[in-house]
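Only one protein chain is missing; all other protein chains are in place.
Here is subunit A:
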Amino acid sequence: GGAMSFLKRIPPPAEGVRHRQPDTEAVLSGRSLGAGWLYIAESRLSWLENSGVGFSLDYPTISLHAVSRDLSAYPSEHLYVMVNAKFEEEGTKEAPVTEEEEEEDSDDDAEPIAEFRFVPNDKSALEAMFSAMCECQALHPDPDDEDSDNDYEGEEYDVEAR
């Protein structure tokens, strides 16, 4: 019991892959999902076990990502990704004594949060993974931006138009 039901068989992204990292462990809220490939593609972030089972995250749901090398906070250098969504984590009864973050989201928070850590075997790849994510994230600006004067299509902001 307690299988991560959000894991399913999905194909690896076919195009717009800015970075792929083999031998990367995925950890959700302190629970390891095993090792697999992390694909940082323009359309979405995906992680797949060698068996072909995995999950993907859409950039608009990602609040932030970071490179953590602080071994006192977490014992391995990794890419941290905070997602604005709930993933199956009920049944965290067996609190694996692994990490600090047993943040029982006290449900007075309206915001669902899920914390993923992607731990590559090759730590030197973290920089590239981080940058690839920054680039892809920038391709998905917030459509709900209240400052919706981003309507510059009609205006002549052409270099030659002055």
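Operating definition for what follows: contacts are C-beta pairs under 8 Å (C-beta built on N, C-alpha and C of every residue); 3 or more make two chains touch, one makes a residue touch a chain; residues count from 1.
The working rule: contacts and distances are computed from a predicted model.
For the omitted chain of this complex, the UniProt record lists the protein as "LSM10 protein", which is one of "Gamma-secretase subunit APH-1", "LSM10 protein", "GINS complex subunit 2" or "GPI-anchor transamidase". Within the set A:56, A:76 or A:137, the residue that contacts the chain not displayed is A:137. Residues of subunit A in contact with the chain left out of this view: 62-70, 73, 80, 100, 103, 109, 111, 113, 126-127, 130, 133-134, 137-138, 141-142, 144-145, 147, 149-150, 152, 155, 157-160, 162.
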